Each structure stands twice: as structure tokens, then as C-alpha cells.
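FYI, not all chains are in this one, though none of them got moved.
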Amino acid sequence: MPSLLTSFDLVGTFVFALSGALVAARKDFDVVGVFVLSLAAGLGGGAIRDVLINDLPPAAVENESYLVAVLAAATVAYVIPERIERINYSVRYLDALGLGFFAVVGSQKAVDADLGFIAALLVGVIAAAGGGVIRDLLASTTPLLLHQDIYALAALLGSVAFLAASEFGLPYAPAAILGVAATFLLRAAAIRYHLHAPRPRRQRKR
Amino acid sequence: MPSLLTSFDLVGTFVFALSGALVAARKDFDVVGVFVLSLAAGLGGGAIRDVLINDLPPAAVENESYLVAVLAAATVAYVIPERIERINYSVRYLDALGLGFFAVVGSQKAVDADLGFIAALLVGVIAAAGGGVIRDLLASTTPLLLHQDIYALAALLGSVAFLAASEFGLPYAPAAILGVAATFLLRAAAIRYHLHAPRPRRQRKR
């Protein structure tokens, strides 16, 4: 079902692009900075994914819908005035949603490229986390991935849920929705209830 | 005209490599740091471009002239003592010139790879801005792309001018020079006259 796959990819792109635009607005970047950060957040993870599965040129270069999704997200972010606190809040939930879509699409594309289960998990997580990492590096902030605890874990859960559901014969659409929901719910719960992964043992802090 | 294309690409590489070397000098990096930042700034954008258009290995790996261009730039930066204020000044104009060359070459290579007009613009802008972004990330500074207003826009203008001129039948060399000039003049005007793109509306700053 390539068209459903592409639709999911475009939704993930839009949502991540919106997160990029909001980060840019929070940093007080100009309209071009807003677009650039939308582009990086929306297309970065998918571009890394397409390199990893050797499906080049990346989907975002071959299909202009991706750029339209980014432009739409940047426009939405540009025209809607929002209070800073809300922006901060929205970025994290949008990011959680994009994480789910990209984890599912990344895993599916890896399977379509004849890669194994473990490789499909790896590609799903990197595709999901990649755009946000590039967004945060460009905006000179430590990636959410590293200091927000349940982040890569949520992408991993979504990839596992999707691949397992597909393996057990669930059709593509419900399996994909299951994967997106698993990622979003775990990530949202982590944000809402301040869930943390355990830290490595250390004798003492300096 | 592959040889003219390669010449333009080498000039862009040299100019961006020089900007990388000057950033390294400003940061007081050693001779290796100067070379590494030259390499990243000079070859980074072209490498990303070649991934996006699926023309791998990248030109810079297959053709040793690129490395020679980088070495020449690093040597020039190393042997010429310069006052810091001048370095700061030079980096931005060299960067503007490199931006023009890479925008034109990136767009042309995308067209040669049978990508459409919009994709050629995207590849041109990413090729042009990519090396500078990698240079700035390595040097731990926020990318010029994001906090200097008319930057990606200048690359976009150059790509549009070049592709439109080619479309209207202008031969490669004048079309390319038109594209480089358009980028350089807009970017130089933005530096000189402090031109800004508009910022997103915000209710208030924190």
C-alpha cells in the first residue's frame, strides 16, 4: 500500500515541520529561519532513513508533496500567533506524534527494502529521531532525544508494535495506527507524568 | 559542459574552504583544525548534494582536485596573517560567493539527474547552505543560515535565476554567472545594508 505509506510519511513530515517552525519561533528566528528549521525537522529523518535503506534520491526530493507539507507547516506556524508557553507545550506533543508516524514508516520501508527485523527497528528509530535531532542541533539546543528520557524508547515501542502486528497478520492500516498510537501514548505519558529511564550508577557527582 | 560545471564546483569549494579556515583561525584552532574546518565547509555541501541526487561516491571523493582546492584554501588562510576584524568581514563575503557557486552547481546537477524544477531548487539551496551549516556546527556557533536573515533566500534567488535563464535558452556559462551574481549581490546587500526578513508575529517576548 504505497499511497497509505506515503500519506503517513507526509503527516509525519507536516507534524515534525510544525515542531521545527515552533522551535524557530521560540528562538525568535526570522521567516527564513522558520522555514529552514521546518525543512530540517520535517525532511531530515526521512532523508537519513532513505540513505540507510539505499532508496536514493530521498522521497522528499523525488516527490514535491513533501515540500508542500513543509511549506504548509511553516505557514501555519507563521500566521498563528501563540504564546510562548503554549509553543513549548505544543512542540513536545507534535514531536511525539511525528515520532510515531516516522517510526512506523521507517520500519515499513526497511522491511520493503528486504532488511531484517532488527535492522527495521534500527531504521525506524533513527528515521523517527533523526529530524528532531537535526532540528535541535541547528537550534543549538541539546537534542530532546538525549535529555528527555522516554524518547527513543517510545519510537522503539512503536516500531516493535507495528512490526509485530504486521507479523501476526494485521493489515497495514491498523498495524500502522497501532504503532503510531503506541509511540504517542508512551511519549505523552512520559511528558505528562515525568517518567524517567534509570540512570547509570555513579559513585558520586562532581 | 561537465568541465565548466566542475570548475564552478571547485571555485565554490575553494571559497567555502577559505571561509572554514578563517572561522577556524578566529576560533584559534590549530593547523589541523584549520584543515578540518576547511574540508567540512568546502566539501560538506557538495557531499550532501551528491547523496540527495544519488550520485555516489561524491565528486569530492572521486576527483582529487577537490582536496587540492581545500588544501590550497587552508594554506592561504594559514600563511596570511590577518587582523581578526578583517577575518570576520571576509568570512561573510566569501561565504556569499560560495553560496552562489554551490546554488548554481547544485541546481544543475539535480536537473542532470532528471529531478524536477522544485527539487532542483531544494537541492541547490541545500548544497549551497550545507557546507556552511556543517562548518558552523563544528565550530559550535549557531549556523549563519539561521540568524543571518537573507541567506537561504539568496541561494534560492540564485537557483531560480539560473534555472529560469537556462529554461529561456541562455547558454550554460552566462546563466550560471547570472545565478552566482544574483546570490552574491542579494547576500552582499543584506550584509551591507542589514536587510532582514520579517519575523513571525509573537504576542510578547519573554
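Every chain is named by a letter (A and B) in the order it is written, and numbering of its residues begins at 1.
Definition applied: a contact is a pair of C-beta atoms (placed from the backbone, for glycine too) under 8 Å apart; a residue touches a chain by one contact, two chains touch by 3 or more.
Keep in mind it's a predicted model, so treat the numbers as computed, not measured.
Taken over the full complex in this file rather than the chains on view, the one protein sequence occurs as 3 copies, with 2 of them shown.
Note that in this section only the chains that are shown with their structure count from here on.
Within the complex formed with chain A, the residues of chain B that make contact are 51-54, 56, 110, 113, 115-116, 118-119, 122-123, 129, 133, 137, 142-143, 145-147, 149-153, 196-206. Within the complex formed with chain B, the chain A residues making contact are 24-25, 27-37, 47, 51, 56-58, 60-62, 64, 67, 77-79, 81-84, 137-140.
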